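For this view, one protein chain was removed and the others were kept in their places.
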Amino acid sequence: MKRAACFGEIMMRLNPIGYQRFLQAKEFEASFAGGEANAAVSLANYGVKSSFITKVPAHEIGQCAVNELRRFGVDTSKIVRGGDRLGVYFVEKGASQRASKVIYDRAGSAISEAQPSDFNWPAILEHEDWLHFTGITPALSDSAAQITLEALQCAKELGIYVSCDLNFRKKLWNSEKAGRVMGNLMQYVNLCIANEEDAADVFGIHAEGSDLTKGVLNREGYISVAKQLKGLFGFDLVAITLRESLSASINNWSGMLFDGQAYFAANYPIHIVDRVGGGDSFGGALIYALLEKYGKQRAIDFAVAASCLKHTIEHDFNMASIQEIEALAGGNASGRVQR
Amino acid sequence: MKRAACFGEIMMRLNPIGYQRFLQAKEFEASFAGGEANAAVSLANYGVKSSFITKVPAHEIGQCAVNELRRFGVDTSKIVRGGDRLGVYFVEKGASQRASKVIYDRAGSAISEAQPSDFNWPAILEHEDWLHFTGITPALSDSAAQITLEALQCAKELGIYVSCDLNFRKKLWNSEKAGRVMGNLMQYVNLCIANEEDAADVFGIHAEGSDLTKGVLNREGYISVAKQLKGLFGFDLVAITLRESLSASINNWSGMLFDGQAYFAANYPIHIVDRVGGGDSFGGALIYALLEKYGKQRAIDFAVAASCLKHTIEHDFNMASIQEIEALAGGNASGRVQR
Amino acid sequence: MKRAACFGEIMMRLNPIGYQRFLQAKEFEASFAGGEANAAVSLANYGVKSSFITKVPAHEIGQCAVNELRRFGVDTSKIVRGGDRLGVYFVEKGASQRASKVIYDRAGSAISEAQPSDFNWPAILEHEDWLHFTGITPALSDSAAQITLEALQCAKELGIYVSCDLNFRKKLWNSEKAGRVMGNLMQYVNLCIANEEDAADVFGIHAEGSDLTKGVLNREGYISVAKQLKGLFGFDLVAITLRESLSASINNWSGMLFDGQAYFAANYPIHIVDRVGGGDSFGGALIYALLEKYGKQRAIDFAVAASCLKHTIEHDFNMASIQEIEALAGGNASGRVQR
Amino acid sequence: MKRAACFGEIMMRLNPIGYQRFLQAKEFEASFAGGEANAAVSLANYGVKSSFITKVPAHEIGQCAVNELRRFGVDTSKIVRGGDRLGVYFVEKGASQRASKVIYDRAGSAISEAQPSDFNWPAILEHEDWLHFTGITPALSDSAAQITLEALQCAKELGIYVSCDLNFRKKLWNSEKAGRVMGNLMQYVNLCIANEEDAADVFGIHAEGSDLTKGVLNREGYISVAKQLKGLFGFDLVAITLRESLSASINNWSGMLFDGQAYFAANYPIHIVDRVGGGDSFGGALIYALLEKYGKQRAIDFAVAASCLKHTIEHDFNMASIQEIEALAGGNASGRVQR
Amino acid sequence: MKRAACFGEIMMRLNPIGYQRFLQAKEFEASFAGGEANAAVSLANYGVKSSFITKVPAHEIGQCAVNELRRFGVDTSKIVRGGDRLGVYFVEKGASQRASKVIYDRAGSAISEAQPSDFNWPAILEHEDWLHFTGITPALSDSAAQITLEALQCAKELGIYVSCDLNFRKKLWNSEKAGRVMGNLMQYVNLCIANEEDAADVFGIHAEGSDLTKGVLNREGYISVAKQLKGLFGFDLVAITLRESLSASINNWSGMLFDGQAYFAANYPIHIVDRVGGGDSFGGALIYALLEKYGKQRAIDFAVAASCLKHTIEHDFNMASIQEIEALAGGNASGRVQR
Partner (left out) sequence: MKRAACFGEIMMRLNPIGYQRFLQAKEFEASFAGGEANAAVSLANYGVKSSFITKVPAHEIGQCAVNELRRFGVDTSKIVRGGDRLGVYFVEKGASQRASKVIYDRAGSAISEAQPSDFNWPAILEHEDWLHFTGITPALSDSAAQITLEALQCAKELGIYVSCDLNFRKKLWNSEKAGRVMGNLMQYVNLCIANEEDAADVFGIHAEGSDLTKGVLNREGYISVAKQLKGLFGFDLVAITLRESLSASINNWSGMLFDGQAYFAANYPIHIVDRVGGGDSFGGALIYALLEKYGKQRAIDFAVAASCLKHTIEHDFNMASIQEIEALAGGNASGRVQR
């Protein structure tokens, strides 16, 4: 069985029930999520020996986060306990012309205040085949960036394959700092995952012919972005997700894998249940497919089908099974009842 | 007032709330349902003196099933009490490309272990005008098949009109056995209700030109199936439901009644709330329309409009009123608020 | 800061959870709503000093209504306390071909039995810039009609701008009486808000070329209605909402402002979350825009965008912010997540 | 099987969830209840052929009330449909020193505005063995009082045994009118059920030695009240419930039956789940016991045990089974798990 | 009408539903609370013109806190908007031998990072009669302590009566720092509210003869504490709450007011619904009673009865009415249903 480690933050996600706005909520559903934690759960669902590395407080709320990862089969034995608080984020589900809204409350979280000495990377990564992180983690704090760097250096020494989802968060840092810090980390990365906005925000890479606010898909533009990313940092692979946002209720969703050649997956029109975590589920599925030595086309088909299904599932974690994903990737999108 | 009896199983249906997957659920909504029970409730809603015949355990969970039938006006006085358990089934609601999922847990239920001596059919059917069952009931067990046979024979003697919804369940039996057992029962049936898959699965009847996985509607194909069914068993009437599954969220829905001539209803594009029980609601509405001597075209229009509305209603029972159905069948599909 | 007063009824709204029908409900969500109360909340949300005038019982259920208004920033200090009951209305949410349903239980409410002596209009309206009411209020009872008349006369004396949403309710009165009573009140009204049905039901004003049951939009028809209304009563402005009801799940929504010249807003296709209160949110937003001296085109754009967003929000009150409305009015309908 | 009819009002009961106060509630549990309806459900639970007589609106909310009665086995075929509204009452559950609170909103209900011509008593009561009503029904309106009178006269002619629970409601009428109207009805009553307050409020009958605000039980006082009631109206039987209210969470509960001789039941200390409907469950159980010819001591033991258990059950209807009641009446109050 | 201002923090309170532990929760009830905010709501409930002073973020979660205060009639117009986050605290309800648990997550909250320049005290306090704060506020941060000091100095200049609830929080500071900071503030305080632990933790004041872990009440000990407090700082009044914790489900509750002479209220045995906010409700009620010039005995009776009732009410805010409090203070603790 393959092994993969994901490093990053896990937060408590609080969302009002159904389509209630924050201003109407008297109850919040509590789940636990984070870019890399979402990927870790996907990997465990697919049967990968998946472990998640972070730091969470020693109190019960921290334990809840650990428990939720365990529930879905993620190895939590390497999670460091300590620090003051678990990050929180609030999600309000949009509909039609009303956009979903996310309010982050993650400053001062245990992982953002963790120190390099908290993590003994050679021991943590000893048996791993893959290490995954996102651009959110080094954005949390300078110490988090330093820890990330040490993790990557250790991974390189151990010959571990590294993937990174650029995932730019403008609330955490600006493009200038992101470009500088992330630019330095990219030398250790084998697979780079991005969407068009990330590439522009972090590295100033733009493609012609697409206007995101209009949500127009443009294959040539995406290839152009991937080519530039690969050229700049020498990635083995670049993967790009393609979202066409018709409204908060209906999106078109696809993706591309690029190794010099571009492999495009089918484009799915989605009635959205919950789109948060969609990109992370793409990353988790792609890592699985590559760990399992799927061919490039099959890998991107799997990753896009998996993340398509995530949009139909509440909360961040992707609960789609391999069987369901393969069926969709194989062309069965009819949604007929399975008895 | 007309009287109709439905014979079959009633189960506890457990579904997670909203679009939660089984793996996420901490609470289940409990309702009670079953192919024939669903039809019985439809009939009671339309004002037919509807009774339901089954066997349920003497404990409180069995009583809950009885109570739910009573709540909607079904006569439960002929239900036999005893046996060990009430069947259960779990329903997970799909969305977009993610299919709904049903897990049955019905083995060993009171009705599946009932014996012919439990039912005194001449007394049960004494005043009835109609008897309805589905292909699920004889599939439950050999004794259930035997009880069904005795019910049909009794109905024939009493001159009661008999309808059967083929409703093939591959988890309960295989096509070979289904064909044999159902083939023997068909001689007592006046109205046969099916969808294209059932006809193929139970009797090996196929139509050219339709591909269900693509969900393509083909009028000629449906007529071909109905003709073959009628030819084989001499039914007075064959009714076929037509579902085009665009996704788990959007279906097209229609139906056809065939007495030598084919009567097609309008085709409704549906935003689905809960599609389980859709076929049963078609059967219930059609029986009502025929009991009330609607003309063929009006009957199929009523049945298809009724079952279209069922898809917008949670749980299996169809809570649409005659007035609402007639309005829709009459062409008002605008969904404007009724004040 | 501008000030506006709304006069009318506030009721307890009870709706089953999600898409449950009345016949299935064991719990009801309780919110508080009413045509003018909804507008008052919109105004407070936009920063107007908004007050609501009504009469509610002195008991806790009445207090709940007051509290809900206070929660959203409405001044409730002029609400009269007393009378026997708070009106109630039940809402069942429709889907697809199944229409939403509203059952009113408002007879005998405190405001419908209030007496003119309950309201000291010169004191109530002393500092106000605007007075808003709807055709529901004078329909409640003869005394409510009399109170409304006195309010309008006082407003006129104080030079307060008056708006009226015609809002015909056939359960409260018939067209003949509505036409007579409302006809008398219109002389005090500056801005008249209506939909095509209201104009026909209250004043017998029809437009050619539109068939509401088919939901077909016809710009010329709407202009014709506005012109007739303006001609008949000398309104400064007429605003008309344009709803094309494709189903209970999907509506097209737009609106027009008319001052001799017609200003049309964009037409929004909406996936509906809750459409009750949609018209009231149009009124509230339009009043705000006019109080703030928006130009005519910008005012109707704002009002239609605001009420478009209301359709994506549970319950009657419009919780959309100015920022969200301006973004939509400015053309961003992509519903992309706001982080 | 014995038959009993109960005549009165059924309302929608709305209560916040758990211990929330009205001022905190965003959802209400909806159940259906009323003094006589509660008794009718008890009777059906015990296997009596129980029917309920009332008038409810023809709309869905009225149908919900009918359905809830049917659910628990009550015959609703004699319920008159029509009128404007179903009465509503709001219940807030108390705890410890905080009392439960009930707000009635029943004015203008269908039954309170029903006319004598709505009820054909000879047909309604034709096969009945027992007729039950409470002092609430004649208090609803003069026409309701007149209908009650006609029902009682008819019962007398048919030789039907009549029971009445005095149930004084000061919000509906005052003692003077209650005494006059009820005094006239008592000639038709065989069994009178009361608590000490009712006897005082309706007929001015007082007992020495008990102070209700202190909740002190006094056996002699209760006997004195029963004796006076029996003496005044010639009842066959008088039953009195004895509540000692230590707090909203803990009550002592007992009862007495009096036929010249006094039969006291055990006194139960109760941890209260929901005490509304406690008295009605006493009445329902007592009627059952007397219909079944229980001896006097066994009858009062059964009635008190039944109503003790009601206090542990949510909402008004008593869901305790005969088996549970007999076990408690037989002395097993240990509450050990039944597996 | 009297006016009072409360200054401090308001947080989002998140608690699992019912008796669920943190480790079991999938949903949290969200309310808003804080020592001084709780008192402000009590004051508004009693009809005082109550305003709350704090700083909350400009985003929707901050607005929710504002809205909840407005809902209960608190003036929020002086609340400063800005900063990064709203403090959060998690509450797990205990039962029997299992204690309730509170986890604070308030570091970095807007109020704890607020600066003195955020508050213009002369303008804020201009029309106030009373200023209330607790020992939590100066404990939040040095700047919060400085702001508190400036508020108190301004209050003194304006002749405003000042109350302080000592409320020691060991998670926020230690006794040494608390003693130093609070000691300096006490010169501005007229009414000091404390429990025995606070007096010991903040000022090292102990009473003989009481052992809190055993929860034994000792009147002499409380008087001794009050005397020492008054002696040390020259308070006009000292109020002490007396809690005897028999278990998490049952507490005895009383209080004392001391002006040289000791006034004890009744001692209430309470079945606890939610005890968080109990002390704050005592403070709010006492302030009201003193503002309204109640006599000392009546004031402490009112405050203890009010806070007794708070223990029967979910969440921190006390929703008891003056009428209910007076009834309990007057001796009616029977909890009989109020109809």
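For reference, chains read A, B, C, D and E in written order, and residue numbers begin at 1 within each chain.
The rule we apply is simple: a contact is a pair of C-beta atoms (placed from the backbone, for glycine too) under 8 Å apart; a residue touches a chain by one contact, two chains touch by 3 or more.
Note that the coordinates shown come from a computational prediction; the quantities given were computed from them, not determined experimentally.
> Going by the touch rule at the top, give the shown chains the omitted chain contacts.
It touches the following shown chains in the full complex: A, B, D, E.
> Tell me which residue among E:Ser143, E:Ser249, E:Asn267 or E:Asn332 touches the hidden chain in the full complex.
E:Ser249
> Taking the entire complex into account, which one of B:Asp75, B:Asp105 or B:Glu326 touches the absent chain?
B:Asp105
> Using the touch definition from the top, which of E:Ser77, E:Gln97, E:Ser117 or E:Gln323 touches the missing chain?
Checking each option in E:Ser77, E:Gln97, E:Ser117 or E:Gln323, the one touching the absent chain turns out to be E:Gln97.
> For the chain that got dropped from the picture, name the residues of subunit E it touches.
The missing chain touches subunit E at positions 18-21, 23-24, 94-102, 104, 169-171, 213-215, 245-250, 275-276.
> Provide the residue numbers of subunit D that touch the chain removed from this figure.
On the side of subunit D, residues 18, 72, 268, 270-273, 305, 308-309, 311-315, 319-320, 324, 328, 332-339 touch the unshown chain.
> Give me the subunit B residues in contact with the hidden chain, please.
14, 17, 21-23, 25-31, 59-61, 63-64, 67, 84-86, 88, 90, 92, 101, 103, 105, 107-108
Simple rule for what comes next: only the chains that are shown with their structure count from here on.
> Along the graph of touching chains, what's the shortest path length in steps from subunit C to subunit E?
1
> Starting from the mean Cα coordinates of subunit D and subunit E, work out the distance between those two points in Å.
The answer is 44 Å.
> Based only on mean CA positions, could you tell me how far subunit A sits from subunit D in angstrom?
61
> Could you tell me which residues belong to subunit E and also touch two or more other chains?
26, 67, 72
> Which word fits how the chains touch one another: line, ring, star, complete or other?
other
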